[in-house]
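In this view, the complex is presented without one of its protein chains, the others remaining in place.
Chain IDs A, B and C follow the sequence of writing; residue 1 opens each chain.
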Amino acid sequence: MKDGNMTPFSSWRFRPNLLKHAWLLCGVLVLSACNEERNSFLDPAGPIAAAQRTHMFEVIAWTMIAIVPVFVFVPLILWRYRFRNAKARYTPDWEFSGWLDMVMWGVPFVIIIILSSMLWKSTHALDPYKPIASTEAPVNVQVVGLDWKWLFIYPDLGIATVNELVIPVNASVAMDITTDTVMQSILISSLAGQIYAMPGMRTKLHVLADETGTFVGENTQYNGDGFVDQNFQTISMSTEDFAVWVTTVKASGVTLDATTYGRLAVGSTGAQAHETLGSSQMPEGVIYFNQVEPSLFETVLGRYNEGTDIPPAQQPGAVGYVPPSAQGANQ
Amino acid sequence: MKHPILHPGMNLGPHHGQAHYDAERVTFGFWVFLMSDLIIFGLMFATYVTMANPTGLAGGPGPKDAYDLTNVYAQTMVLLVSSVTFGMASLAMRFERGSGPITLWLCITLALGLGFLTLELLDFSNMVEAGAVPSRSGFWSSFWGLVPLHGLHVFVGCLWISIMMIQMRIFGLAPVIKTRILRLGLFWHFLDLIWIGIFTIVYLGALSS
Amino acid sequence: MSEPTYRDEARGYLIGFGFALVLTLIPFALVIWGDLGPAMTLGALGVCALAQLVVQLRYFLHIDLSRQKREDLQLILFSSLLLIMMAGGTIWIIGNLGMRM
């Protein structure tokens, strides 16, 4: 983790001893998850995920004050006051103790106050709508959730991809998110948390990778048969590599217009869509687009707010959806 | 057995004997039911409020295009008067004026209730003509979810009044009958309370914002 | 405590009716003829509606603050608390989301 990226989280004091335990625990997990595609905020690759992890361990640590006594005293009490132990004191009518009552209410109360103040700070600091301070130039990505794949539009670059989100390392990536079907939720665990994608609505998420690598991104909101296949690779690379990647996309991509979009929107997994729209120059399960209608995202978003009825035939994901190209063919 | 003090207003008084004591349990139960119903209405109101914006209207007709305040005012008055006439029925029962006056007041209340429903249906048909139908927009869906729900309650109330008049004829003023009329009274007044919310929020509120 | 007579109680209903009538007329008049501006109008509507709720509860449903009648009052207050939490929360949440979508 590079300190330069930590500006928005300067209020975060990392407790070194806590972190040590944290590393221990997540070491165990990560080992078992050992895979070149990283998919856990316990193995963070960006400041948000890292802060989320730290916050989690801090919460666990504080709650232990209230919880460990339960684990310790329950067996002790059970053993000491077991039925057969005639020597133990037996006070069948003892039912109140003022100071015990105070402790029982007071300790958890204080802990919750502490946790609440941490919650307050972290929730503001990690608000997904808030841009992340970064050394590199920010990148804008528009995300459209489709059944069962993700479309990423780079409006400033005029390109788009399906199921491959490539980002320059150390750049704050501002995502505008929507879907053109049912509700979904986008999660790139190693970088930041998830946010819902809903038709006709724009949610926002900012992510930043401070290392290069490949991270799993996925939809976590069940949306039918292809749900489990709706994941994608997030690749963070150096700015130079990113530029190279952009040229590749431009070179090998196809056009994204109303017709191709319609075919893309048909319920299919990334792999299936690759079959119909992709080419061998594109990675497996991935599609590149080199010419993108600049207003595509706004069209997808705005369509639901035009005050017109959208019959199933025009609703991607609906039973009976007919992509525009096929509609044209039928007429 | 000790009998704690009974329910206010909507009670009968100790001179009613058994019915008075039964009322304790059943009116309380009915109050609880009404409060549960209140939550249903409350959430419908909340939904209506969240829909009263351009997104919810979805380019369809708005409140100004469809609401007819004259009619709403008439509905309000009819319902308000019916609350008072029901009150008179309750009093006739409480002061043991016999089933004659009770029936008379109930009849008037029933007539007013039906009058309210007629006015409301008239209003609805005008709205349909103005294109303010539930399939037009989220806003109108929330309207049609809320106001007719109240209307349905009024309809049930009318049915209930009719049944009580029949039962009074058959059984006279038996204790159960009395406690039923008591609960019917609660129900009827409750509907007026909801209506205050409807004319304030649904009609006047939407028109003035 | 002496039991109220028929006349006392009938008068109660009529008083309630009078209040309710006024509290209905004001909001309708405000919306039809008034020009207070949306915020003021809405505020006035709210005040009148609340007042009328209290009036009807008091005179038609006979809920009041005397000690023995507390059970209903508690029930109503508790329900109102929950209602405010639920309905208010809904409006707050959905409103906030609406602004950010």
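What we mean here is this: contacts are C-beta pairs under 8 Å (C-beta built on N, C-alpha and C of every residue); 3 or more make two chains touch, one makes a residue touch a chain.
In the analysis below, contacts and distances are computed from a predicted model.
Not every chain of the complex appears here, and the one that does not is recorded in UniProt as "Cytochrome o ubiquinol oxidase subunit 1", selected from "Hydrogenase maturation protein, carbamoyl dehydratase HypE", "Cytochrome o ubiquinol oxidase subunit 1", "Simple sugar transport system permease protein" or "Zinc ABC transporter ATP-binding protein ZnuC". All shown chains touched by the missing chain in the whole complex, by label: A, B, C.
Listed residues B:Y67, B:F139 or B:W188: the one in touch with the omitted chain is B:F139.
Against the chain not shown here, subunit B presents residues 1-2, 24-25, 28-29, 32-33, 35-37, 39-40, 43-44, 47, 50-51, 55-58, 60, 134-142, 144-145, 163, 167, 170-171, 174, 176, 180.
Residue-level contact of subunit A with the missing chain is found at 26, 29, 32-35, 39-42, 49, 51-52, 55-56, 59-60, 63, 66-67, 70-71, 73-74, 77-78, 81-97, 100-101, 103-105, 107-109, 111-112, 115-116, 118-120, 122-124, 126-129, 181-183, 185, 187, 189, 192-196, 198-201, 203-204, 216, 218-228, 304, 307-310, 312, 315, 317-320. In the full complex, subunit C makes contact with the omitted chain through residues 71, 79, 82, 85-86, 89-90, 92-94, 96-97, 100-101.
Going forward, only the chains that are shown with their structure count from here on.
Annotation: 15 Å between the Cα-based centres of subunit B and subunit C.
With centres taken as mean Cα positions, subunit C sits 46 Å from subunit A. Residue positions of subunit A with contacts to 2 or more other chains are absent. For subunit B, residues touching at least two other chains, in rising order: 55. By the touch criterion given at the top, residues 100-101 of subunit C touch subunit A in their complex. Taken in their complex, subunit C has these residues touching subunit B: 3, 6, 9-10, 13-14, 16-17, 20-21, 24, 27-28, 30-32, 38, 41-42, 45-46, 48-49, 52-53, 56-57, 60-64, 66, 68-69, 71-72, 75-76, 79, 82-83, 86-88, 90-91, 94-95, 98.
Residues 4-5, 7-10, 13, 28, 31-32, 35, 38-39, 42-43, 45-47, 49-50, 53, 55, 69, 73, 76-77, 80-81, 83-84, 87-88, 91, 94-95, 186, 189-190, 192-193, 196-197, 199-201, 204-205, 207-209 of subunit B are the ones touching subunit C in the complex.
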